[in-house]
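Every protein chain of the complex appears in place save one, which is left out.
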Amino acid sequence: MDDTKDLKDSKKLISDIQAQYPRFSKGQKLIAQYILSNYDKVAFMTACKLGDTVGVSESTVVRFANALGYSGYPKLQAALQELIKNKLTTVQRVEMAKEYSDDYTILNKVLKSDMDNIKTTLEEIDHKAFEDSANRLLKARKIYILGMRSSFTIAQYLGFYLDIILDNVHIIRMDMGDAFEQIVRIDENDVIIAISFPRYSKKSYQIVNYAKEKGAHIISLTDSLFAPVASLADNTLLVKSNMASFVDSLVPALSIVNALIVAVGMKEKDDIKEYFDDLETIWDRYSVYE
Amino acid sequence: MDDTKDLKDSKKLISDIQAQYPRFSKGQKLIAQYILSNYDKVAFMTACKLGDTVGVSESTVVRFANALGYSGYPKLQAALQELIKNKLTTVQRVEMAKEYSDDYTILNKVLKSDMDNIKTTLEEIDHKAFEDSANRLLKARKIYILGMRSSFTIAQYLGFYLDIILDNVHIIRMDMGDAFEQIVRIDENDVIIAISFPRYSKKSYQIVNYAKEKGAHIISLTDSLFAPVASLADNTLLVKSNMASFVDSLVPALSIVNALIVAVGMKEKDDIKEYFDDLETIWDRYSVYE
Amino acid sequence: MDDTKDLKDSKKLISDIQAQYPRFSKGQKLIAQYILSNYDKVAFMTACKLGDTVGVSESTVVRFANALGYSGYPKLQAALQELIKNKLTTVQRVEMAKEYSDDYTILNKVLKSDMDNIKTTLEEIDHKAFEDSANRLLKARKIYILGMRSSFTIAQYLGFYLDIILDNVHIIRMDMGDAFEQIVRIDENDVIIAISFPRYSKKSYQIVNYAKEKGAHIISLTDSLFAPVASLADNTLLVKSNMASFVDSLVPALSIVNALIVAVGMKEKDDIKEYFDDLETIWDRYSVYE
Partner (left out) sequence: MDDTKDLKDSKKLISDIQAQYPRFSKGQKLIAQYILSNYDKVAFMTACKLGDTVGVSESTVVRFANALGYSGYPKLQAALQELIKNKLTTVQRVEMAKEYSDDYTILNKVLKSDMDNIKTTLEEIDHKAFEDSANRLLKARKIYILGMRSSFTIAQYLGFYLDIILDNVHIIRMDMGDAFEQIVRIDENDVIIAISFPRYSKKSYQIVNYAKEKGAHIISLTDSLFAPVASLADNTLLVKSNMASFVDSLVPALSIVNALIVAVGMKEKDDIKEYFDDLETIWDRYSVYE
């Protein structure tokens, strides 16, 4: 038994579970499977609650922790909590996807996982934060939208539609110009929406931090209250992020963004009808569409 | 009764139904509600089948068609089929969204509708087309990805990850350079993925048509077999597109794209592990992430 | 002699001159060389003026036209005028560059040609149009900037700096969203700057035409008063465009854009000082620069 096994090893926890899986007892296998799919929940469950959920005794849970080299369940739990903060490296996520054997299984798993993610997101989202976000967007002098790496696609989509409705949106683009140059004039009349998913970039945090200092209203769309931008936000829209593979699932984030666009759009309905009326006329004239 | 009411009026059909709704009989109201939510299915149902589905008699269905000014059910059905081809204008879609009264209802409806869309997509997708697409992508000399307007976000996301895995991806960007300049060298060793949702742009059709003439393999990701690019495609990945509001739901398209990325990634697993291993090392060195 | 040689053949004129060059008389060679470098000027010169400029007699000029198969100098002139409208195809421009034999010669010719282009631009630019453009930009509610293909780089550069100074700039981006969607709200309080160089795109014309109908102030940055967007513009900033090779030289356009940015910036000097003061502070804090 190794009492010194510390938090730095938390990243190895998942691969340790996978490696020892064949040697686990039937009860331990149930625990292992549950943890692999739900380690973010288990991180905050007592040994008793975990046993109940999986259908094994509390002492089986404790022996499971011991089998993994922890002096007790609290150490395992601490490792899981650490894991959530750091998230898995992308390499580990590729490893975890090895169960995906054929194209049909992948198709099935990914789409079902995305449905589940939306379902959980809907169950857990803070309605007040959503409503407040929609109202703040309507009243903002200027709206800044920030998203890096794959989150940039969500930022771009949200910015595209919000600008149609509100005509005062600035998508922060890293290609041309430093981000600070783009937000240096932000103030307390403005709103910034920060879309940030693991691996959380330092740059996003710095930008949102600057916006906060200037008094802007901060809306974060992220997957965890532990996300750096969430710690700065006035409203946080939490979405369940799929960890099934090396690719981040932004599906539930896109669905929330759809809802936000519709919510804001419904409040500006007459304006957008007129907007689209004009547009249909131009499109017809220049035969843009089939 | 107006026997001459022709297909050009199909776009008015939805608003006619909404306008006359208060004067419909109870049975007609059931038909009206069903059509508003499922007109793409009704377009291919017999009067008898529609009556069965809704729970009214076939003659109620026929009288419903008459009440709308059609000489018979086949005329109504033809109008519905035309409607699918043309889709609704954005203005009509804003109109249809009027039931969305408050933020909570919107959040609930949009997320549920996205879940349903993924579910239907999973039920109806052609597994063979999906598998063939994944294999074609692996063997391609070069992969071109095309998406315009909001579909560009999906194109960009797919291109970002496929290029990580395969290192031979060209996202067609309209900002710099005409699209033809970017695909003029396409040939039979290449694959083009065309992401196209209503309103279908003429430009997308022209580009895919050129690619087809040059012998490239065409994969279309779209919402209907009637979509212009689908008529040119070797493989079509059909996704259910939400029509709940003025915003296109690209959620099921993004979910399919996730599945495609994972399917291709799993076939190149060792390569991407090495790729991410290298990346983690650099990220650590320059403290890119929190 | 071929009296029927018509305007459709204008595109062949340059290659005809090149093909017959070895057989020309000494005087004809002087005319040929002058036309190849300055056909846009020759298009509006009389035979007498062209003779004077080159240092040959008017009758040598007429014989030159005959040698090329035209019934007289006016037919040659008409062909040159037509040529300006159509500009050369890119293929012809690659042909014309065959004199570029080695890297050193290319470097020398391209840089000298760019210097000459700036010189001519400075001599010929309409000061009033420049001054009026700077003042209009200052007063605009919103500034739209349009440039397609390689002109997009100039549009992006101009937009980047003008937005730093004025904070109300929208660069029209074709990657995401149709251009019409981006300008549908344009009105008489707004300014659109259209950067358009040969081959002039139809789309640019359509967009500027719509802006004109809505009453916006139009500034065109182009190479010819025959450019489609120039015909719609309130102010035209003409730059000399290099035709030395298959690549458009946007160097003089970029230089004019520099001047425009400085002119607008000087009028908002206190604002931009404060802007950059704030920025230096942030940059220092986050060590963005070396």
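We call the chains A, B and C, going by the order they appear; numbering starts again at 1 in every chain.
One rule holds for everything that comes next: contacts are C-beta pairs under 8 Å (C-beta built on N, C-alpha and C of every residue); 3 or more make two chains touch, one makes a residue touch a chain.
Since we're looking at a predicted model, the values are computed, not measured.
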Options B:Ile164, B:Ile192, B:Leu221 or B:Val262, residue touching the unrepresented chain: B:Ile164
Residue among C:Thr153, C:Asn168 or C:Asn209 touching the omitted chain: C:Thr153
Contact partner of the left-out chain, one of A:Thr121, A:Ser150, A:Ser196 or A:Ser255: A:Ser150
Touching residues on chain B - with respect to the absent chain: 156, 160, 164, 167, 176-178, 180-181, 184-185, 206, 210, 275, 278-279, 282-283, 286, 288
For chain A, residues in touch with the removed chain: 148-150, 152-153, 173-178, 181, 201
Residue numbers in chain C that touch the chain omitted from display: 89-91, 94-95, 97-98, 100, 103-104, 106-108, 110-112, 114-115, 118-119, 121-122, 125, 127, 130-131, 134, 149-150, 152-154, 156-157, 160-161, 199-202, 205, 228, 242, 244-247, 249-251, 254-256, 258-259, 261-263, 265-266, 269, 272-273, 276-277, 279-280, 283, 287-290
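One rule holds in what follows: only the chains that are shown with their structure count from here on.
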Approximate Å spacing (C-alpha centroids) for the pair chain A, chain C: 48
Cα-centroid distance, chain A relative to chain B, in whole angstrom: 25
Junction residues of chain A - those touching two or more other chains: 156, 160, 279, 283, 288
